[in-house]
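Take this structure first; my questions come after.
Heads up, one of the protein chains got dropped from this complex, but the rest are sitting where they should.
And now, chain A:
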Amino acid sequence: FMQRGLDSQTKKQLEEEEKKIISEEHWYLDLPDLKEKESFIIEERSFMPCEDLLYGRMSFKGFNPEIEKLMIQMNSRCKEEEIEVDGKMEADVSDEEMARRYETLVGTIGKKFLRKRDQHVLQDEDEDGSSNTRPSKKAKKKFLKPQD
């Protein structure tokens, strides 16, 4: 039992000695660490993105209607970015509408989960809110003990 432990200890010592020997043998550079420069040069072999070239198949004056459809599709990819920018502007305006609709939506869905008694109360509150003249007559029904 102890022998195994001794073996492992001796192994560790041997390893440490080996490491020391190896590290002494390693050559170190005395130069300071060179920082990796981010290269600003990107290599691109094709001309397509450089000059924003069009698609190679073209048809004019309705010679080949399928290719004319293709032309619109391909060339609209360049213009899609412009459309996205415009779309965002429109979305800002409709945010207000979204807020209004959301308010009413929460109310309607909230009512769905109320119990029947609460619904009555809600209705009364609405009625009160709409017309202040009517006093609240109905109180919550309590359990009436049967009179002996």
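Structure notes:
Everything that follows uses one rule, which is that a contact is a pair of C-beta atoms (placed from the backbone, for glycine too) under 8 Å apart; a residue touches a chain by one contact, two chains touch by 3 or more; residues count from 1.
The rule is simple: contacts and distances are computed from a predicted model.
A chain of this complex does not appear here, and its UniProt-recorded name among "NADH-ubiquinone oxidoreductase chain 4L", "2Fe-2S ferredoxin-type domain-containing protein", "G protein subunit beta 1 like" or "Exosome complex component RRP40" is "Exosome complex component RRP40". Remark: the residues of chain A touching the chain excluded from display are 44-48, 50-64, 67, 70, 73-74, 78.
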